[in-house]
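The structure under discussion appears below in the form of structure tokens.
With one protein chain withheld, the remaining protein chains of the complex are depicted in position.
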Amino acid sequence: MLDATPSMEAIEQPAVINRGSRFSGYLRAISAIVWKDLTAELRSRELLSAMLVFALLVILIFNFALELDIRTRETVTSGVLWVTFAFSGTLGLNRSMAVEKDRGCLDGLLLAPVDRSALYFGKALGNLIFMLIVEAIVLPVYSVLYDVNLFRPGLMAVILLGSVGYVAVGTLLSTMAVQARTRDVLLPILLFPVVLPVLVAALRACNGFLQGFEMVEIWPWINLLIAYDVIFIAVAFMVFDYVVEE
Amino acid sequence: MEPIPKTLKALNWITSALLVVALYLVLFYAPREAVMGDVQRVFYFHVSVGWVGGLAFLVTAIAGGVYLARGDHRWDQIALASVEIGLFFTLANIISGSVWARPIWNTWWTWDPRLVTASVMELVYIAYLLLRQGVEDPDRRARFGAVYSIVGFISVPITFLSIRIFRTIHPVVIGSGDPAAMGSLNMDPKMRVAFFFSLFTFTLIYVTLLWHRLRLQRLAERVEQAKRKVLSA
Partner (left out) sequence: MLFQEASVNTFNYMLLGFSAILGIMALFLISLVVRFRNLCRDLEQLEGNDVNERT
């Protein structure tokens, strides 16, 4: 098992081994990973296009599956949105980790003299950004197609909180799934039972904002989302090492 | 095959006897409930079985955690053994809950937080086994199992909470009774005896079955070793 000590930094700057430099090294590692994913994606655009096309297709299917007439539209919108996000999110999570594994980047990243959790945060942040980009495109499309105003601050805050929770657990689980034989099929099976509270809470909160419920009815959901996000980011941070050991 | 230890043999007998007594208490000693009739008796075992399912899951998560910390694969054996028991008992919980619901609320399924959470927990167990099946390397298999069992275990109470909130904000009226009352009966003393005795009996059943399943696991590993020896010879 690789030892994650900042030995290389010690060689370069022998006098500067203090908390500050180690932490900024940590942050630099995270931003390096995020930057790598973003620039790779900018060039190939394969991840985003796949997620986006899939999301739009799901919305299209829902159009025929559910009677989205003016009256039912309001009640059904948040459900349609979150099912779309959940499924296209799975695509993104799978691809993101599969790329690392297949191109051997995972081993390279593991050799870096930095705490393993930086790898987790870097990938999670990258996954989050991709998910948010897809959501940012889906929202206006849906708004236009169904003449529903989705641009309320409360709604967008909930989508952000929900995506954070989804990606926090999803990144951890996809790291495991990608190392299994049943790779692509396994991630949804692992993820959905565990991420259910996020989906329920985000769905109900979005619905509350869309239908103009009182904040007092929506707060429990937002609190649940925040609690979930905090708990699972902490858990993932603690166990991630065990998932990438060689 | 290693001979059955005396304690386990004794446990077998004791547990079987306790189960018979529990059946007597539940079927005859406890009075018939006024509103729901005889089907209410299922409740005693329904809760006990559900309790065993949750306990089994907790044991798996803790054993997984200890395995991660210490690397001793015997803890992984415990985790795996416990999951199987949990899977069967949680299934029994779900089915008995459904059977209980049918005459009371005239539906085979209620979106009661407990029933839904049990189902989600069952799905997590199944996912756990599928995860293990998909990983070749035994050490990695154990580690991944441990991580997932911990993540899964933490998520289950949160799932329960989310559905509970869902039900309080959007109560679903099924039939005449409040579905949230499922399990919160006013129990008279005889019922209490049957209830707690069942809980105790099933806990002991869990321990006994866990022990047996562990022995099976150790035997399976011996067979694996023997296979490898024969293949390499």
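Order of writing sets the chain letters: A and B. Residues in each chain are counted from 1.
The rule we apply is simple: a contact is a pair of C-beta atoms (placed from the backbone, for glycine too) under 8 Å apart; a residue touches a chain by one contact, two chains touch by 3 or more.
Not measured: the values here are computed from a predicted model.
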| item | value |
| --- | --- |
| Displayed chains contacting the withheld chain | B |
| Hidden partner chain, touching residue among B:Val39, B:Met187 or B:Val207 | B:Val39 |
| Interface residues of chain B (partner: the chain not displayed) | 1, 32, 34-42, 45-46, 49, 84-85, 88-89, 91-92, 95-96, 99-100, 102-103, 205, 209, 212-213, 216, 219-220, 222-223, 226-227, 229-230, 233 |
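Just so we're on the same page, only the chains that are shown with their structure count from here on.
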| item | value |
| --- | --- |
| Chain A - residues contacting chain B, complex | 169, 172-173, 176-177, 179-183, 186, 189-190, 192-197, 200-201, 204, 217, 220-221, 224, 227-228, 231-232, 235-236, 239, 242-243, 245 |
| For the chain B and chain A complex, residues of the former touching the latter | 68, 120, 123-124, 126-127, 130-131, 133-136, 140, 143-144, 146-148, 150-152, 154-155, 158-159, 161-163, 165-166, 169 |
